[in-house]
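Pasting a structure below so you can have a look.
Here the complex is missing a single protein chain, while all its other protein chains stay put.
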Amino acid sequence: MFARIVWLVLRKDFTVEVRSLEIAYTTVFFAISCVLVFAFALVQEGRAPEGGAAGILWVAIAFAGTLALGRTFERERQSDTLRALLLAPAARPAIYVGKLLGIVALLLAAELLLVPLVAFLFQAPLLVRPGWLATVLLTGTIGFAAVGTLFAAMLVRARSRDVLLPVLLYPITVPVIIAGVRGTAALLQPEFDPGIIHFWLALLVCFDVVFVTLALWTFEPLMTD
Amino acid sequence: MIPFDTLVVDDVSRHFGRRRALSRVSFHAGRGTILGLLGPNGAGKSTLLAVLATLLRPSSGTVRYGGHDATARGASLRAAIGVLGHDLFLYPELTARENLEFFAGLYAVRDVRAAAQEALDQAGLADRADDGVAGFSRGMRQRLALERALIHRPRLLLLDEPFTGLDDASAAALGRRLLTLREGGAIVVLATHDLDIAERLLDRAIVLREGRLVETVDRPEALRSVYRSIMSRPDAASGFSRTDGA
Partner (left out) sequence: MPKWFTGAAVLCGLMFAVAPVLIANAPYESTMGLVQKIFYVHLPSAWVFLLSAIVCGVASVRFLFRGDPRQDRLAWAAAELVVLFGLVTLVTGPLWARKAWGTWWQWDVRLTSSLMGWMVAVAYLLLRKYGGPGSDKLGAGLALFGMANVPFVYISVNYWRTIHPATSVVPTLPSSFGVPLWFSAVTFLLLFVLLLRLRVRLQEQHAALDALYLSMDA
């Protein structure tokens, strides 16, 4: 029952996005713009500062992710369809999970383009250890999106939601950003130290578990008025 | 789903900060009734519909659905309630069929495909079933949205200004559909400010003004004169409710 609702919401979001591609195009292009802005700000004599590539990658993910979250829920506001979802007798946490998976899928797709771009523009060996990189990106994206989906959903009813989303989201997701950047930077080191990666991955997994659980627990009371 | 035949609203108030959207409203409706909520904009019709839909909790008072309290049984009650909001609740990027099948799935309708096909026939949209809703006219969307709200065969149907923007033919069709539902024993609660429609369709009407129930009208033919006299009344309390800072 729970899984069926998750699947329905996820499939619906996917169909809508495939038809318009609005969020995918704008998110990806925005992420690329972020990368370029950082390139102009940081690159000197044709090279990025050491470890800069990892930071630029994660800042682009965080910024583009906020944009995607805002747009996704703005879409549910247009014909008041979020209200229609809440009116259904379906379990509300299932609606949250469906939305979360949609956002995670979208961000992972954007990262698929971002990683080679950053590697190419900053001569960073990002693709040397693709398995580890994918794991760091996946766990980090889930953590960011878990908090972001809940906040974006509850801000649908609020005024000034566009500016409040990043204001609320960034202070809470600081551990994700630190762990993501440090984990990715460790992958770029010439001599690979699995201990460091294990530490950051463990932190990210714990963050994901704690915040997804909290979001599932609070989604119902936060969405009822 | 909890089947119920009566809707009892008992002394319901709802305020937002210091603005009182609903003030001590009480009424009831039995099976096979079309009940109208009449009143000017800002009278509290939409707030009352949101409370009846279990989306908003009353600040005080209770709503009972055939003996069940709204706060106690959220999800299973919602399975018996259909809502047609002012914004229609349709995804413009999806086709008519996809919209219907998605909501049929959310409401756990047993045969999703058959239910969607039946709804398309009922809405007269069978030949446009696989076209995107974005290309539909207001009337077509309205018919689709109504069938979407009815896809799980609710016992209570809540409609917010469903006649806005409809031509005469679509309005007549919607009226006939509501009368069929009444025959089937459903409770229909309809917010409107159109007196012509109200006279033809409603069994009973309650008139709201500034969140208060000012009149219950049991004879539709008396509606027009009652409504006129209420709206021409000067309102003593308006001086206070306009001062809210929110």
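Letters A and B mark the chains as written, and numbering starts fresh at 1 in each.
Please note the rule applied: a contact is a pair of C-beta atoms (placed from the backbone, for glycine too) under 8 Å apart; a residue touches a chain by one contact, two chains touch by 3 or more.
Computed from a predicted model, the values in this text were never measured in an experiment.
Of the candidate positions B:24, B:64, B:86 or B:177, contact with the unshown chain belongs to B:24. Looking at A:14, A:30 or A:199, the residue that reaches the missing chain in the full complex is A:199. As for the chain not pictured, it touches chain A at residues 147, 150-151, 154-155, 157-160, 164, 167-168, 170-172, 174-175, 178-179, 182, 199, 203, 206-207, 210-211, 214, 218, 221-222, 225. Residues of chain B in contact with the chain left out of this view: 13, 15-18, 20, 23-24, 211, 237, 240-241, 243-244, 246.
To be clear about the criterion, only the chains that are shown with their structure count from here on.
Chain A and chain B have centres, each the mean of its CA atoms, that are 38 Å apart. Listing the residues of chain A that touch chain B in their complex gives 1, 4-5, 8, 12, 15-16, 19-20, 78-81, 83-91, 224-225. Chain contact summary for the complex, chain B toward chain A: residues 1, 53-57, 75-76, 78-79, 81, 83, 85-94, 98, 102-103, 105-108, 132.
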